[in-house]
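Yeah, one chain of the complex is gone here, protein chain that is, but the others are all in their spots.
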Amino acid sequence: MKHIDEYRRPDSIKGLVAKINEISTKPATIMEVCGTHTVSISKNGLRQLLPRTISLISGPGCPVCVTGGSDIDTAIAYAQQKDVILATFGDMMKVPGSYQSLGDAKASGADVQVVYSTLDALDLAVKNPDKKVIFYGVGFETTAPTVALSILEAKRRGLKNYFVYSVHKVVPPAVAALISLGELKLDGFLCPGHVSAIIGSRPYEFIARDHGIPCVIAGFEPADILMAIYLIVKQVEESSPKVEIAYGRGVKEEGSQRALEVMDKVFETAPGDWRGIGVIDGTALAIRGEYGDFDITKVMSVEVPEAREIKGCECGEILRGVKLPFECKLFGKACTPRNPVGPCMVSSEGSCAAYYRYEGMGILNDG
Amino acid sequence: MCLAVPGKITQIKELDIAEVEVNGVKMEIGLHLIGGAKAGDYVLVHAGYAISIVDEESAKETQEFLKEIEELEASLKLAFSDETHR
Partner (left out) sequence: MVKAKDDFINLGHGSGGKLSAELLGEVFLPAFKNTILNHLDDSAVFEHHDGKLAFTTDTYVIDPIFFKGGDIGRLAVCGTVNDLAMSGATPKYLSVAFLIESGFPIKDLERIVASMAEAAHEAGVKIVTGDTKVVEAGSADKIFINTAGVGFIDEGINISSSQAKVKDLVIVSGSIGDHGISIMSEREGLHFETDIASDCAPLGGLVKKMLAASKNIKVLRDPTRGGVATVLSEIAAKSNVGICLEEANIPIKDQVKGACELLGLDPLYVANEGKLLAIVPKSDAKAVLEAMRTTIEGRDAAIIGEVVETPKKKVFMRTPFGTARLIDLLVGEQLPRIC
């Protein structure tokens, strides 16, 4: 596959590892903000290749994981209304709310449909004129423009039965919040490649400038990630924190103007509730008043059962990077992918799921 | 947090809709979020939309960097047998 296979060559990987080994002397804790990075690191076993000076910890970049339980409860309540089709990405189906998941709601009769794209959700609305199609939109800046666009498209086509339940979030202010919590001493951020394709590299500049932490935007193939780690280690060794792009084929400094405009046209920022972190100002994307006709929270009210805390679950600490998945008391015991307690174990890119699935509680590192 | 896969635009179908190919798999995607894509370009596809045009120039630079590293690694291997890293 062009633009994929070139970054999976074993010789490149070996060479990059050698380069990192060569320059790394100071211990460095690097947070991969993005869940897709977590998965790629686990799946490719990259941790096994890095010198002991470097530790990688996962951050809050799994949109499924940071979605509050009550948001899922609300989506389920919408799905259970008469004449409603709730469309969403496959990622959301198995995530537990306070009482059940969307998958459970579907099994007990709610019309929940998995789509790959908001284009498919719009099609559903066209094909089912007597139903209200609600798109449950979850994701960061990469996904939010596609959802904003679906609202503009629905308006252009005069669709009266397409609605969005938006729990979209934005990344940089959440990283800022994480830093200001002061729980962690971080030496570098591996910044999300595809979020950055939209927002560019500038929104991270405050991290390097004000906090002195290196930031490198990375692609998702193993060589991409190691290249970015190499650049972070280099910055650490040289004590020259800055923002660099190690994913130039996908990310421009200025991001994507067109996507940012679409997003800005439809959404405005609002306080966002992050599982494990709490409410952070300016991190949620709410639908602007002028598109209120498409905002299901303005059009339909539902009764949502009171949210329930999950006992003993340490997803919050894990999402903040304060604890590693292995350090949660439930990990691998009460909480496994088969019987997930918290969202980090459910989501395909949740850090607990990635650690459990691919790295198996350290079994493989012993040998 | 976001999967996106490089696909080659094989055909612009109508305004803002294109067919892309990923390893022989065809998919219709939206071009609404990017400007100026044409047939033959690679784009990053996320959730049914192109989110950016792959910058071939930059990709080439990265590949050259990786090639250099590979060659360096190969020469080190020759010099120090195959015990280059743990």
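So that you can tell them apart, the chains are marked A and B in the order they are listed, and the count of residues begins at 1 in each.
Following the convention adopted for this analysis, a residue touches a chain if its C-beta (ideal position, glycine included) is under 8 Å from a C-beta of that chain, and two chains touch if they have at least 3 such contacts.
Since the model is a prediction, treat every value here as computed from it, not as a measurement.
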Neighbouring displayed chains - absent chain, whole complex: A, B
Listed residues A:8, A:155, A:211 or A:288, member touching the removed chain: A:8
Touch list for chain A against the chain that is not drawn: 1, 4, 8, 10, 13-14, 35-36, 42-46, 48-49, 62-64, 89-91, 93-94, 103, 113-117, 119-120, 123-124, 139, 143, 222, 337-338, 347-349, 356-360, 363-364, 367
Residues from chain B at the interface with the omitted partner, ascending: 1-3, 5, 7, 22-28, 45-48
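Everything below uses one rule, namely that only the chains that are shown with their structure count from here on.
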Between chain A and chain B, centroid-to-centroid distance (C-alpha), Å: 21
Complex interface listing, chain B residues touching chain A: 1-6, 8, 22-23, 28-30, 32-35, 42, 44, 46-49, 51-52, 54-56, 58-59, 61-63, 65-66, 69-70, 72-74, 76, 84-85
Chain A residues within the chain B interface of the complex: 1-4, 6-7, 9, 11-12, 14-19, 21, 34-36, 61-63, 89, 116-120, 139-140, 142-143, 145-146, 149, 153, 171, 192-195, 197-198, 220, 223, 227, 246, 248-252, 256, 258-259, 262, 349
